[in-house]
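Every protein chain but one is kept in place in this view of the complex.
Labels run A, B, C, D and E following the written order; every chain starts at residue 1.
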Amino acid sequence: MIGLGEHAEFIIAAYAGIAMGLALVIGWTLAAARSTRRRLAELDTRDRSDRA
Amino acid sequence: MTPRQVHSPISLRARALACGRGDTLLIEGLDLDVEPGAGLLLRGPNGAGKSTLLLSLAGLLPPLGGEVSLFGHDPEDGPALHYCGHRNAVRPRLGVRQTLAFWRDINGPTGLSVDAALERVGLLPIAGLDAGYLSAGQQRRLALARLLVSRRPLWLLDEPTAALDTDGHRLVASLLAQHLEQGGLAVIATHDEIELPALRTLALAARA
Amino acid sequence: MTPRQVHSPISLRARALACGRGDTLLIEGLDLDVEPGAGLLLRGPNGAGKSTLLLSLAGLLPPLGGEVSLFGHDPEDGPALHYCGHRNAVRPRLGVRQTLAFWRDINGPTGLSVDAALERVGLLPIAGLDAGYLSAGQQRRLALARLLVSRRPLWLLDEPTAALDTDGHRLVASLLAQHLEQGGLAVIATHDEIELPALRTLALAARA
Amino acid sequence: MRGFLAVLWRDLRLALGGSGDVLTIVLFFVITGAITPFAVGPDQALLSRIAPGIVWIAAFLAMLLGLDRLFRPDQEDGTLALYRLADVPLAAVVAAKVIVHWLTAALPLIVASPLLAVLLAMDFPTFARTVVSLLLGTPALAAFGAIGAAVTVTTRRGGLLAPILIAPLCVPVLIFGVGAIAMGGGPDQAGAALLFLAALSLTALALSPFAAALAIDWGEE
Amino acid sequence: MRGFLAVLWRDLRLALGGSGDVLTIVLFFVITGAITPFAVGPDQALLSRIAPGIVWIAAFLAMLLGLDRLFRPDQEDGTLALYRLADVPLAAVVAAKVIVHWLTAALPLIVASPLLAVLLAMDFPTFARTVVSLLLGTPALAAFGAIGAAVTVTTRRGGLLAPILIAPLCVPVLIFGVGAIAMGGGPDQAGAALLFLAALSLTALALSPFAAALAIDWGEE
């Protein structure tokens, strides 16, 4: 890795913040996607068994 | 009391109407025709969707499918219907006469005068009272007076007799009879009896 | 359904009762006695003062004169009456079951369980629904269920059958019959017919 | 027109009729001004420097207070449904309500502003410019407020939602409102700010009834 | 106790239900603070001087805006009449409501105040004093607010009364609240202000449920 000069801590903080922000957004989107998909599958099977 | 006057001949049509709340379907595939001079009584158990249907007919709730039309009505003429729902739109701090005059102003002074309408529904003696002080039945009467001060051919009434005494029941029947006689039309959701020859009944089933 | 249970024997007495709103006198010199197991139907035209009288009996409105007493009731035991007015106290965003459970908590869990009460008024199938979604009649049924979850001897009902379908009318009659049978008492203001042998009628005249 | 006037009168009567709303708003405005000296200390020069800003903030916040009363009560008692079926266009109803909101929430503040001027040690020219900028700018606040209120009527917790929706939109009004007062030095710049304020108010007034009417028509019931 | 908790939970659930409301209050508070620089100008030194006043005004306003939800909806749908006939004393119901009001309208603000501290360039000691003074003072605002709300909710004509009633009560809270922050110099003076705030809050909390309950019970149906 190259040296980041005198203000390294700010550069690192900026990239770390972005990494954290992206991780949060991506994680949240994926978690929501997974939980809704699971819930939908659950409801669908229940719905089908109700009708049967 | 008023001479026989004729509303512009409008008829209410619904084709393949589906309505409900949010995404809950309550009524589906409904075809309706109400001709001038005819009335339709909506009946059905609590929660069947009578109020919902009335709101959809009034255009206050977008239907989920199908369409409602007022055949023969020119949209340029302004709204052709009165909707009278569960809520009376009566606000404390305004007088009875003021309230009615206000409705007349926003709906157009095409019907009875304010005092004549109050007389008709039996509120003239307390015309000066704060409308917030009215009893439940009196508020209902005031709401009915709204139908009289602006003439419109189609009446959509949701439980018009709620909270009314026996005299009030007769009042509603006579108002309706007169309206239909003048060529108006009406759709009424009710659990009470309204005895009029010109009324057909549509029974809504409880939802499956 | 429930076995015959006896309420503490309380009777409602009013002596020289005068009541009204603000400084408007509506009812004057009224003497009332309602004994355990008996019911009183209040009748009268709109604006006669039925609701006002019920509020005065409930202690929610100070009487203008005379007095109301619950003979045989120990104030230590907490309130002895249920008041069920025009407004249903139903709040959107709380579920049907939650609403009833809340009432049970603030009034004391002395009656039926929440689910049993919902079953009785026919709301069990929609117990999970948001109470704000209920139709007018369903809200009324929910309000009636409140009388069942906390047992109190005196019921003051203002137009309990409003917005109810025919099945609901029967429900009210049977709830009342059961309550009276258990030694309760009731005062009911209504414009509808309630057919029960144990009910006397008090007709209030229209105010001059 | 008849319907428009009817709504105007009715709402004016309701707002003024003993409800105390107007008094609350004025009191809030004065309280905001009165506690500022306690925050910044008794430094007259500093006080008079920030006075225009304080007056504008107080006015802005006070107008937010009355917002919930614009459509909410009508929605709850069923009047809003009547408006949708009335002979007057819904936009005219909204316009009447915006005017009433301005008359009952902005005008009283402007009338009360001499009090604040004294409390905050404003000199007379500044005070005069403050009044002018309030007169030109507050209509825009009322108009934006109507949009916020219309968008939130049917949600059951409008109260605070409308303010947070419209506050960002009101930033230009605040900037130019205060700018017109503070830039006493260059009269042409202050003039430009005032002109801009007026333009903002006019456009907002002209457009907001339609936007709010649409929001009500599509959102209600 | 069971009834008290039931009211507490119900009102909390209603206030938080759908989980949007706390976000709304916090946003409202932050936006109010963030709007200030637009009015007084982007001068950091100046901003940090008036910051205590701004924070207190924003808190006061947020609590005022939430006040209407204290009893009004219950009165309108008939729940208030039920409370008067319930097995719980009315004062307990009011106490529960005051607590919920504080939890949903004051606590979120305090939690969000660091954000405002950054935007308004407060230094850390000032910020810490701000949090303490808000913690000690806002309960009084909630309690006085409850009295005002109780008086207005039942008397149809008494609208005028509430603001007149609570303004003299709230002004000292605001003044001492702001004072406790601003008087950084003399620690004993700030300490006295804080003590006074705490005393005010305690008394208000102890008395207001009874006063408000009386007002409700004697009010018109």
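Operating definition for what follows: a contact is a pair of C-beta atoms (placed from the backbone, for glycine too) under 8 Å apart; a residue touches a chain by one contact, two chains touch by 3 or more.
Note that contacts and distances are computed from a predicted model.
**Q** Out of "NADH-quinone oxidoreductase subunit N", "Dihydroorotate dehydrogenase B (NAD(+)), electron transfer subunit", "Heme exporter protein C" or "Spermidine/putrescine transport system permease protein", which one is the UniProt protein name for the chain not included here?
**A** Going by UniProt, the chain not displayed is called "Heme exporter protein C".
**Q** Sort through D:A92, D:L136, D:L165 or D:A198 and give me the one touching the missing partner chain.
**A** Hidden-chain contact among the options goes to D:L165.
**Q** Would you write out the residues of chain E that touch the absent chain, in ascending order?
**A** 18-20, 23-24, 27, 30-31, 34, 37-38, 42, 44, 118-119, 121
**Q** Can you list where chain B touches the absent chain?
**A** 21-24, 207-208
**Q** Could you list which residues of chain A touch the chain missing from the display?
**A** Touching the missing chain: residues 1-8, 10-11, 13-15, 17-18, 21-22, 24-26, 29-30, 32-33, 36-37, 39-40, 43-44, 46-47, 50.
The rule we apply is simple: only the chains that are shown with their structure count from here on.
**Q** Among the chains, which is located farthest from chain D on the basis of C-alpha centroids?
**A** C
**Q** If you tally C-beta pairs in contact for every chain pair, which pair wins? Let me know.
**A** Most contacting pair of chains: D-E.
**Q** So what's the Cα centroid distance for chain C and chain E, whole Å?
**A** Chain centroid spacing, chain C to chain E, equals 37 Å.
**Q** CA centre of chain A versus CA centre of chain C: separation in Å?
**A** Whole-Å distance between the two chain centres: 54.
**Q** Provide the list of chain E residues touching at least two other chains, using ranges where the numbers run on.
**A** 18, 76
**Q** Where in chain C do residues touch two or more of the other chains?
**A** Answer for chain C, listing residues that touch two or more other chains: 22, 86, 93.
**Q** Please output the residues of chain B touching chain C within their complex, sorted ascending.
**A** Contact set of chain B toward chain C: 21, 44-47, 51, 86, 122, 126, 133-138, 140-141, 159, 162-169, 191-192.
**Q** Can you list the chain B residues touching chain D in their complex?
**A** Those in contact with chain D are residues 55, 58-61, 78-79, 81-83, 85-91, 93-94, 98, 101-103, 105-108, 150.
**Q** Flag every residue of chain D that touches chain E in the complex, lowest number first.
**A** 18-21, 23-24, 27-28, 31-32, 34-36, 38-41, 46, 49-50, 52-54, 56-57, 60-61, 64-65, 68, 76, 157, 159-161, 163-164, 167-168, 170-171, 174-175, 177-178, 182
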